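Please read through the structure below; I'll follow up with questions.
Only a single protein chain was left out; the remaining protein chains are all shown in position.
Here is subunit A:
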Amino acid sequence: MKTIEVKNLSKVYEYYKKQPGLWASVKGLFKREKLFTEAVKGINFSIEEGELVGFLGPNGAGKTTTLKMLSGILYPSSGEATVLGFTPHKRQKEYQKQFALVMGQKNQLWWDLPAMESFILNKEIYEVSDEDFKKNLDELVGLLDIKDILDVQVRKLSLGQRMKCELVAALLHKPKILFLDEPTIGLDVVAQKNIRDFIKKYNQEQKTTIILTSHYMDDIKELCKRVVIIDHGTIIYDGALDDLIKKYAPYKVLNITFNDKGVEKTQVEKYGIIQKYNQYAVSIEVNREEVKKVATAILSSDLPVDDIMIDEVDIDEVIRKIFKK
């Protein structure tokens, strides 16, 4: 069943041109040039119930704007979005009770109060019964291991602890849809992993539909089978993460190590495109169809091969290449 459907969705922001300098600012008091920027350009996609989809894209690509439109914060300039059968920008309470948005860069808890106060407020706002509140809270607090910090003022928490509390606040009403906008931003590797593990487990257990934006490829690799890549407001890829590699990297990498005196570069150039070279270790890009044949040829040659490995291209590398284009 399709939970999210987006058709020709666009968003145009208007702003005023600001020339540098004081004199330009004075002139701007009388005359300003209005400019427009198309943050999202007629995108189309749909998401099935329970899917965990990664939104990838460089800064300013349109990821957050898309999430803002799906959560009803922004009116689209054109096109339409339907989530759980609702039109988000109508901001119907029945819809708002069924989704949550967590923004890694924005605090949604009451900064000067313990997180527990925000949880209690959310309980009332989302009209969660006492029984469900207790059950959900215990479950989430246990999963995220934050029992000891519930009564500490939010501003005194570490970024990782705060993000865990943000997740609890967002999930207390058991939303069917969860929008996660860079939930691991700024966290250390351990905290990132904790949050990732939690999202994975929560998605598997609750079958919540999740859209995740992140700059960290580890988040995407570990959590998402499907990715949507946005660049300059346009979707340039929508499909399985594995297929992305096949589409944008039609080659594999042969990592070979040599012993004895090693090899000269000219001796290995004929096998493919050299990615890395030193006398004892070489990485060669080889077409997927030919990789086995080439590996066999290298092993049968008189080169002093110590070890040979056929590796998939690193996803980070693929994404970097896509954005460079």
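Following the convention adopted for this analysis, a residue touches a chain if its C-beta (ideal position, glycine included) is under 8 Å from a C-beta of that chain, and two chains touch if they have at least 3 such contacts; residues count from 1.
The rule we apply is simple: contacts and distances are computed from a predicted model.
S.K.: One chain isn't displayed here; going by UniProt, is it "Nitrate reductase gamma subunit", "ABC transporter permease protein", "Carbon monoxide dehydrogenase" or "Phenol 2-monooxygenase"?
M.R.: Not shown, but named in UniProt as "ABC transporter permease protein".
S.K.: Quick one: say which of A:106, A:134, A:147 or A:292 touches the chain that got left out.
M.R.: Of these options, the touching residue for the absent chain is A:106.
S.K.: Among A:74, A:157 or A:256, which residue is in contact with the omitted chain in the full complex?
M.R.: A:74
S.K.: For the chain that got dropped from the picture, name the residues of subunit A it touches.
M.R.: 13, 64, 68, 71-75, 91, 93, 96-97, 99-101, 103, 105-106, 108, 110, 112-113, 117-118, 120-121, 124-127, 181
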